[in-house]
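All protein chains but one are shown at their positions in the complex.
Coming up: subunit A.
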Amino acid sequence: MALSNANNGATNVAARLQKELMDIMTNPTPGITAFPSSENLTIWTATIEGPSGTPYEALVFKLSFEFPATYPYSPPNVLFKTPIYHPNVDFSGRICLDILKDKWSAVYNIGTVLLSLQSLLGEPNNSSPLNGEAAELWDNDMLEYKRKVAARHKTPEELDAA
C-alpha cells in the first residue's frame, strides 16, 4: 500500500512537471528559462535576467531546482548557481524566501517561483538578511553595493569554464 502510494506520488510529480515543461515551452516568459536535466526529470536548471532599474540589470543568473517526490505539496529546493551578492542569498547560493519555505503553496510552479526570485532581486527583504553587509550597503551605499555585485558576478560562460 505504502509502496503503491509512493509510486503514485512519483508518477504524479512526473506528470505535473511534464505539464509545466509544456507550459513553459508553449508560453515562454521573457527573461526566464527553465529546462529539466536530460537524465532526471526532477532536477531542473533555470535562468533569470536581472530586472532593469536594479543593480542586477542585464546580468543573467543560473539556478538549480530539485523537486521532491511530494511536489507540488512541498516546495522545490532552489539554489543560485551563479554567485550573487544579495541580502537574502548566502555565499553558497541558498535563498531566504518565505514562499520557498513555510509560505509555499501547491499552486506555485517553476514560473511563479522564478518571477518571485526576479522581483526579490529588485526588492530585497532587509529585515531578515542572510548577508548583513549587503543589507547595510543596499540601504546606505548603493555605489559600493553595485561594485560588489559586479565583482561577484560571473557570466554563464565563465561558470562553465570553472
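Assume contacts are C-beta pairs under 8 Å (C-beta built on N, C-alpha and C of every residue); 3 or more make two chains touch, one makes a residue touch a chain; residues count from 1.
One rule holds for everything that comes next: contacts and distances are computed from a predicted model.
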Per UniProt, the name of the complex member that is left out, chosen from "ADP-ribosylation factor-like protein 6", "Geranylgeranyl transferase type-1 subunit beta", "TRAF-type zinc finger protein" or "Heat shock 70 kDa protein 8": "TRAF-type zinc finger protein"
Per the touch definition above, residue among A:Pro36, A:Gly50 or A:Pro72 touching the missing chain: A:Pro72
Sole residue of A:Ser37, A:Ser52, A:Ser105 or A:Ser119 that reaches the chain not shown, by the stated touch rule: A:Ser105
Absent chain, residues of subunit A that touch it: 8, 11-12, 15-16, 19-20, 23, 72-74, 105-107, 109
